[in-house]
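The structure that follows is given in the form of structure tokens.
For this depiction, one protein chain was excluded, whereas all remaining protein chains were kept in their positions.
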Amino acid sequence: MKAFHHSLIVSTRGKGTYEITEQIQEIVRKSKVQTGMATIFIRHTSASLVIYENADFTARKDLHSYFERLVSEDDPYLVHVLEGPDDSTSHLRGALTRTGETIPVTEGRLTLGTWQGVFVFEHRKAAHDRTVDIAVLGI
Amino acid sequence: MKAFHHSLIVSTRGKGTYEITEQIQEIVRKSKVQTGMATIFIRHTSASLVIYENADFTARKDLHSYFERLVSEDDPYLVHVLEGPDDSTSHLRGALTRTGETIPVTEGRLTLGTWQGVFVFEHRKAAHDRTVDIAVLGI
Partner (left out) sequence: MKAFHHSLIVSTRGKGTYEITEQIQEIVRKSKVQTGMATIFIRHTSASLVIYENADFTARKDLHSYFERLVSEDDPYLVHVLEGPDDSTSHLRGALTRTGETIPVTEGRLTLGTWQGVFVFEHRKAAHDRTVDIAVLGI
């Protein structure tokens, strides 16, 4: 049985989605796990993870604009705005998407579908270095 | 240590929720894992997973109608609609629910609560064959 751990730094350049699928497949390859599972986890509360369509960029454009509306920075009821209007909204957008994703591994690869990519979803306007932990377990 | 993998095909007949709890319990049983965890993962971006009340159907009726409102097909701001008005909305509804679920296994069974069922949440109007991967790890 193998247990492998690796951390990635993902540099974001403001709000949006940043694909990390290939980096994670490479970490799974290095783990030498053939059958098992991989957990991807972001160590932050103002950026999150999402598995989304990675073929047509307009899909992600809608994701970005939808979240601008669903959790609006203009809403006057938010009180946790010490770091700006994108402070509480970032945490809320994270709660509505995911902090971690766990994906089966078979034949040494994540069992992602044809159109599935793994993305860091940055919710802050400013650039950030985000730490993403990957754990791979299996045989 | 055991590492088991199995794929299910779930045939959906349009929008709604389709319970797969018993199929997954059966896969866990076949894995012979007594203590560990199971990951259920859907290989699609226009259908998702949700763990929901499985006793009274009106609970799921509210789930369906709530998502029709939360991510409306009538919103004019969505641009990724090449495959119809249920294209981008399907991805968004998936992002708001889950692509994967991981559940502890004890005594050879998922530790689901009395009223918890695992469901495929189909977001497209048309019927689809959905692939769901299950990985079981443990001793």
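Order of writing sets the chain letters: A and B. Residues in each chain are counted from 1.
We adopt the following convention: contacts are C-beta pairs under 8 Å (C-beta built on N, C-alpha and C of every residue); 3 or more make two chains touch, one makes a residue touch a chain.
Since the structure is predicted, the reported quantities are computational estimates derived from the model, not experimental observations.
For chain B, the list of residues touching the undisplayed chain reads 1, 35-37, 39, 50-53, 56, 58-59, 61-63, 65-66, 69-70, 96-98, 101-106, 111-116, 137-139. Mapped onto chain A, contacts with the missing chain fall at residues 1, 3-5, 39, 41-45, 70-71, 77-80, 82, 88, 91-92, 94-96, 98-100, 102, 131, 133-135, 137.
In this text, only the chains that are shown with their structure count from here on.
Once the centre of each chain is set as its mean CA position, chain A and chain B turn out to be 19 Å apart.
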